[in-house]
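Below: the structure, in structure tokens.
With one protein chain removed, the remaining protein chains of the complex are shown where they sit.
We call the chains A, B and C, going by the order they appear; numbering starts again at 1 in every chain.
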Amino acid sequence: MIRAGVYGATGYTGFELIEILMRHPRVSLAFATSRSYAGKQLSEAFPCPYDLRLVDAGQADLSGVDVVFCALPHGATVPTAAQALEQGVRVIDLSADFRLRHADEYRRWYGKDHEAPALLDEAVYGLPELYRDRIPSARLVANPGCYPTSVILGLLPLVRAGLLAEAQIIADSKSGVSGAGRSLSLKTHFVEAHENFSPYNIGHSHRHIAEMEQELGALAGSPIHVIFSPHLLPVNRGILSTIYVRLRETATIAAVRDLYQAAYADEPFVHLLPQGQLPSLRHVVGTNRCVVQVQQADERGTWIVTSAIDNLQKGASGQAVQNMNLLFGLPETLGLVL
Amino acid sequence: MIRAGVYGATGYTGFELIEILMRHPRVSLAFATSRSYAGKQLSEAFPCPYDLRLVDAGQADLSGVDVVFCALPHGATVPTAAQALEQGVRVIDLSADFRLRHADEYRRWYGKDHEAPALLDEAVYGLPELYRDRIPSARLVANPGCYPTSVILGLLPLVRAGLLAEAQIIADSKSGVSGAGRSLSLKTHFVEAHENFSPYNIGHSHRHIAEMEQELGALAGSPIHVIFSPHLLPVNRGILSTIYVRLRETATIAAVRDLYQAAYADEPFVHLLPQGQLPSLRHVVGTNRCVVQVQQADERGTWIVTSAIDNLQKGASGQAVQNMNLLFGLPETLGLVL
Amino acid sequence: MIRAGVYGATGYTGFELIEILMRHPRVSLAFATSRSYAGKQLSEAFPCPYDLRLVDAGQADLSGVDVVFCALPHGATVPTAAQALEQGVRVIDLSADFRLRHADEYRRWYGKDHEAPALLDEAVYGLPELYRDRIPSARLVANPGCYPTSVILGLLPLVRAGLLAEAQIIADSKSGVSGAGRSLSLKTHFVEAHENFSPYNIGHSHRHIAEMEQELGALAGSPIHVIFSPHLLPVNRGILSTIYVRLRETATIAAVRDLYQAAYADEPFVHLLPQGQLPSLRHVVGTNRCVVQVQQADERGTWIVTSAIDNLQKGASGQAVQNMNLLFGLPETLGLVL
Partner (left out) sequence: MIRAGVYGATGYTGFELIEILMRHPRVSLAFATSRSYAGKQLSEAFPCPYDLRLVDAGQADLSGVDVVFCALPHGATVPTAAQALEQGVRVIDLSADFRLRHADEYRRWYGKDHEAPALLDEAVYGLPELYRDRIPSARLVANPGCYPTSVILGLLPLVRAGLLAEAQIIADSKSGVSGAGRSLSLKTHFVEAHENFSPYNIGHSHRHIAEMEQELGALAGSPIHVIFSPHLLPVNRGILSTIYVRLRETATIAAVRDLYQAAYADEPFVHLLPQGQLPSLRHVVGTNRCVVQVQQADERGTWIVTSAIDNLQKGASGQAVQNMNLLFGLPETLGLVL
């Protein structure tokens, strides 16, 4: 059994992790921490029948622990991760703290110096479809952001094949409210979000752009500019991205579909839909799937890629467990919903 | 024109009031106060195009004002109301502070002494269907609670006619989330309330029971015991109450329907549905209506009354404007959605 | 491996069954039938990546099949079930066709003669908490209705202990829209059901009353009269029942909680909540759990039981698989979400 600890168990990604880990046949839970519910049962934080005592992060006992998941707020993970690594415990971090390769990019998007730039060098970006070969030997996995997962998996085959005619993409993404976390805010108050829909941080300002540009640029071998428009959907879970790209004139729908099929044929969690079908949240909610479609917008060179994931599964905790399976040599799909 | 001021304009009932008053043909808005948004425009508090500057309550100018609406938190209204009354301004209070006739009942349910028991004596309970004769001359109107409005209007004809075989009723009520106000709480966080449904404070503990027992008891001429189960519905607005009573054996459906028709034939806002139809939130949301049905549960003496209102309209701000119309001799329906 | 067939795979309970069975470690799916999608892939009926060819019921091959689940419309199951039984295949029926023990009760509630009254005699009512001893040897299991599951599990300890002071109960139940099935109707059209809430068939008319009265009466040893008010909630899944009963004066909260704890201590799927907590849909959606609370409404003899289930899991397909596990001597919880 893998002994796993969870830091930050009472946010939405933390609780999702707990639920996946408690059903995982090869994991035993070593500890689960919570700042606000330390000393209480998990059932006091979430409506569940689990008897699981939450502890303060300072009291988490790392001895005998194989891996910790950090589901802490952005900017708060470095000391926790560093301490675990020092004690020989592998770390899967669900925050944004280790996703950018370069400290200057981190400074540009987060407005402050990174506290442990050496760890940035070492961290592996935990998108198995990109880094399946490097993840197994990683000490520190930086689990991707939810929006980047949907956008990168949507574009991966096109970008890797060098089909973009223009080094700019537009991603119009829509996310369920759990993506905004469990902290209270007027924007996520029921009456404000229900029967409502709204864009936020649109243009070139959302921090997830940094990850998208980094990974798409690496795939392309040259910079890709991402225009990104996130929107808040009145649903609990799910992200759907509608992505606009210009492809080379030589691109045909048959060839492009072949590319996607080749890229994803062996991927257990990524599905290209049959022609004529489009992704929906219903395809993916409650599963670790990413569902993708690609089509021509018209005959003038613009193409539309649509992709859907569950932001708490493939967009966070499901992908984190997929990474854990890779770290420990288990079947990649173990304990996850296909 | 009636010059009206609104205390507490940036809660849900306050904003609903503002919207009704701004469309009311005989009202000009003198001021609107807000603690949290003082000095800002209303459009910074709510997504609306109104240019209306919010002021701190201390800066509200009562000179030339005919009436103030108090949409302040429970327990916070007495000084504001008293000050307005002293300056000759009539008061319509949407809080619970003046709804109970007796100071000892107030103490029993609110756990503290009332700050101005003389005002309790003077206040008129602002349910026009009960007190239409007394409201016009009132200085202080205590606008009823949302749940009590739905339950009292549902039972009024039965109780007044002395048809209850047992002095106990069970009201199983379901309310939209705006009834819980605009203050942030985990319970009203989108992800917690959406795709969820839950009871709270069930039994004999919710404070609205005090109003129901007071008014139903007055109608009956003897005490009525109310068992009350509120539930939180994943909708923005609306209350539906399903009420169980035992009636005398002599009650027939024809006679009972006649009673309701007689009671409500001249009521502009209360509608008895045709036999075979049942109330729904859709009947009432966005209107000042109360829609009612009454039927036998079986042939053993239990009857079921169902009633629906919009908690922000007939359950709060719409009813407050109905009371204002009565106070100033205007047509009772002016500015309201029938 | 158990070879299982599913009749009626493209309704909501049928698809839920398919999803549970495909993840069940000891089941292989022999066939899945659909009238409207025969010859198509499951992914054409539901947004899912399964490659599963749907067949017409007439083409289902029963050879080598151990058990069939019938998720057909009410009134349509008898020939299918009879055929399977004749071929030595065990049957778990999710319709209402075999739930009533007596043909005259069936006639009373369904308005026609039962087509195979001998099967009524033989069928075992598949509520494991009541009939765990009889289910393993059954040929034909009548899986309970969703509302009855929530009401019977809520009242079981009280009724069995003879604590009811009055042989009448009031169940005010609220169900998500999937309970109404996948057939199109105006009532379940998105715009009509969303941001709405409404009662239907209230009083003593809903057919699920027959099951409740049958099983509660059997537990009590004498007739129990059920007043039942179903309501349509704007959520996809979940039933919450608020149940009003009168208990003997001797009942104390401590003793009553002891009764529930004793009744459910060994039940893997039924949870009595700690005092002070109340059930919500969030406790149960996506799981096979039933969550229960019991409390005094006041000190006058009325008590309130609240209970929640997922109507597609413990209220239908989850419970069906629980019964299948019992039929084949598997751990009762195998393949189900605790």
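Here are a few things to note about the model shown:
Following the convention adopted for this analysis, a contact is a pair of C-beta atoms (placed from the backbone, for glycine too) under 8 Å apart; a residue touches a chain by one contact, two chains touch by 3 or more.
A quick note: this is a predicted structure, and the numbers were derived from the prediction, not measured.
Residue in contact with the omitted chain (choice from A:Leu21, A:Met212 or A:Val235): A:Val235. Within the set A:Ile202, A:Ala218 or A:Val337, the residue that contacts the chain not displayed is A:Ile202.
Residue C:Leu184 is the one among C:Met1, C:Leu184 or C:Ala265 that touches the chain missing from this view. Only one residue in the set A:Ile170, A:Leu184, A:Ala218 or A:Leu338 touches the chain that does not appear here, and it is A:Ile170. Counting the whole complex, the residues of chain C in touch with the unshown chain are 12, 177-178, 182, 184-186, 188-195, 234-236. Chain B meets the missing chain through residues 23, 43, 47-49, 194-195, 271, 274, 277, 280, 282-283, 286, 289, 291, 337-338.
By the touch definition given at the top, chain A reaches the unshown chain through residues 168, 170, 172, 174, 192, 195-200, 202-204, 225, 227, 229, 231, 233-238, 240, 242, 244, 278-282, 285, 295-298, 300, 302, 304, 306.
The definition used in the following text is that only the chains that are shown with their structure count from here on.
The interface carrying the most C-beta pairs in contact is the one between chains B-C. Look at the CA centroids: the one farthest from the centroid of chain A belongs to B. Copies chain A and chain C of the same chain sequence form an interface built mainly from equivalent positions, shared numbers / all numbers used being over half.
Nearest to the overall CA centre, using the mean of each chain's CA atoms, is chain C. Each chain gets one centre point, the mean of its Cα atoms, and the points for chain A and chain B are 46 Å apart.
Residues of chain C in contact with at least two other chains: 195, 280, 282.
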